[in-house]
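Below is one structure, written out as structure tokens; the observations come after it.
For this view, one protein chain was removed and the others were kept in their places.
Going by the order they are written in, the chains are A, B and C; count residues from 1 in each one.
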């Protein structure tokens, strides 16, 4: 993945051959109808795809827009992450790896990765920041129940950024035996490309399910995999593509170009280049970077990126729950919060037809939500 | 709902007209294509139906059987309960009720009921035993987030039985304004019949999805709605129907005919007729009764009922998680535990083709599971 | 309390006293009936409470046989039931207690319990046991008309009156059938809700009592025809004080010679409400208000005083009513 000025493969020399091999293997697999068929079958009979496109009738009426929700919260394990891990899991098996390594923030990717590993008979080591372990306890229990080893990361901000560092270190140490199952569209080539391709199913389904080409397509962005997958389905339409970041982790809105975790992209950093610690109530968006393709889409003007604050996000979770009976993840609620804020205004005029991806469900966030009550 | 010697309508005179009206309204609605279409639409675009039928490949190979899992854990809110609440919710609206009252044990029905209420613009009051509130904290938070009022029940065993008493009392007090949204196939007519019809979609889907008529159809049974819905799809086949109870709440295996919560059925009780307190690790099966249709199917020999113990259930959750990457609810794990125990034996010979309904997901049970680690 | 203990010990009342429950009619004409409810077995000396309320002027007593899942009862009765069950009492032990005090009991005793306790031993066996213990009536709140046939037969065979309940929401057609099939009295559920004290008596109480009485009047001939032995044992004669001219005109005496009294229950919390409820029907059932006192520590004498106060209030009201009746009967909607 090189996207204009962004992307690349800024990894230690020790990882270069592994990245090469992975890129070749994915290219090969992705062109192999048997691989695609096996993945499609798992997505359907195991992960529960297609996920529905749900009209949010009460909210639509209240906001004066037409809002359709792409329900990744209904996918197995509770988020879109399952799409990616099943693809990479099959790839790891195809590459004869015995083990997967993964980083996780909110734990959704960790749970998904542990799930794919259990299903496909692979070992799983999941790195997770200590702070995230505290605030996403449910997901930690889910991962260990699935047989994964969860390694607490105590360095730095003790969140996703540091977990990613640690996962890459672990990969270097077992590059032959392990596949690094990266959870988002960041990281070195081929990850941003591969993960986007594996998440493309979100956007393609949504486009097929939508009765019209929407005016606006909205998704939350941390690393940005659900947004990348959603956007991929609408890239060739006239729909505006909107990514919504956490105000405390808004790499697009507040970052500068930089290199972190193997790719050149937009990064929250100081004047010298030290990477900043993000600060969001949503562990999955508590990340100072963003996938390089988003940096490219933003620079090219094809997608726009906006930020919402923690309190807007909490209000959005509650509103969606009470109006539509859907408790979404704090991450996903960023997209909802933006729609709630902008509906009827210049950014989202009355009557707009919107497809919004709900990337995951909010069970994991109930304790956080309670603490803010 | 009168099923042979079982069923009936043992309710206070104050509830008789309401039961009559409900039976008439459901009969009318169920015959109304517009009602059916609206429900089917919600089940598809909102609740995520059809849920997949997943081959459990690792377990099947290990056990020497063919095991297919009907994935109600993937339905919105995380269990089959959503099928019933959407139907009754639409019915409540059709009957111009402004409010629903519900009882809940594990909280899955409570969450589902709160969800339907939020979606359809109804108030929700959920009664839940204090003991269940403690052990199913996540679901309590979900209900309140959905805008429902959760009323702790402090009487008796402080579990589902007592919550049901309390819900019926509340219904008596607001019989005009409120619909009692009963969660299982128990209670007075028309509930056992109505809820079975609303859950029939499980069995009908599974039958259509299964490549063959299975030898055995298995589901866990507390009140028994997921089993009733599953069995309904296979009643006219040669498949054996197996309901699996909690050893500590095995109304079929250890109960006697009795009247509780409005219906005559099998009930755990003492020699004088005092209803016993069930004792199961699964809050949703911690109930001394069972739906009257099960009592009938058992008496008629059409279905068989077996019991598994708490430790078998915990082992089953872990096994399914590690082998198939699916963390099911403690309730659902009863069905899995029975298959694990009997596969290859006389009750479940090698080579058996099994359809097993996973009634829900296990996120809610992670704390319980951790405590048993 | 000493007089009651004496009574219980059988010293004040000779054992040879005739079966008190056989007294079919306890209420003199013009007296509003007062029927206290007691949860049986709540305390070891629970029968002392029973005798105390009898002494205080109860016309009959509902004896609650505690059930694990008292669906129709509110918090107070449920708490009393739970406490009694926690003491280990059983239907058998309660009936034994009653047999022991039977010599002192002069008013009809009516068992109040739930269907499962009736069905577990079987309705015939259950009713036989009641009868053996001197209990002459039975109320099963979760046994509506449609499910009652077997218990009705069994009760009739055992000589026990199965009293049916009518709710404010009961349809006219259904109400007519309940009235025709109920024995002993007709229990008018004063409000939609569970048993328990309320700040005010529901207006539905008066409306319902009026509807029941109207149905009784309409159905009197058929009632007489269908009931070979109506109110065989426990029935409390309906007092004449509240009869409207229309009721008298329709004729209210069947084979039993009197229509059944209409007792109003659920939510009667003190003398004032008792008067109001009694005025609506022919009498009043008071349960939670009394059991609340017992749970809070009232002695048999305390409870007797409570019931005596209600009795006095009812008597005063009865006197006022009979004074008023001549001039106001026509405009008093409350009086049916």
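Basically, contacts are C-beta pairs under 8 Å (C-beta built on N, C-alpha and C of every residue); 3 or more make two chains touch, one makes a residue touch a chain.
Since the structure is predicted, the reported quantities are computational estimates derived from the model, not experimental observations.
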List the shown chains that the missing chain touches in the full complex. A
Identified contact with the non-displayed chain, of A:101, A:181 or A:267: A:267
Any idea which of A:49, A:71, A:131 or A:161 touches the chain not displayed? A:161
Which residue of A:235, A:259 or A:347 touches the chain not shown here: A:259
Touch with the omitted chain, as defined above, among A:9, A:80 or A:318: A:9
Among A:62, A:151 or A:172, single out the residue that touches the unshown chain. A:172
Contacts of chain A with the missing chain: which residues? 8-14, 16-18, 155-156, 161-162, 165, 168-169, 172-175, 256-262, 264, 267, 269, 271-275
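Methods note: only the chains that are shown with their structure count from here on.
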What's the contact topology between the chains, one of line, ring, star, complete, other? line
Return the chain whose centre of C-alpha atoms lies at maximal distance from the corresponding centre of chain A. C
Distance from the mean Cα position of chain C to that of chain B, given in whole angstrom: 40
Averaging over Cα atoms per chain, report the distance between chain A and chain C in Å. 68
Distance from the mean Cα position of chain B to that of chain A, given in whole angstrom: 34
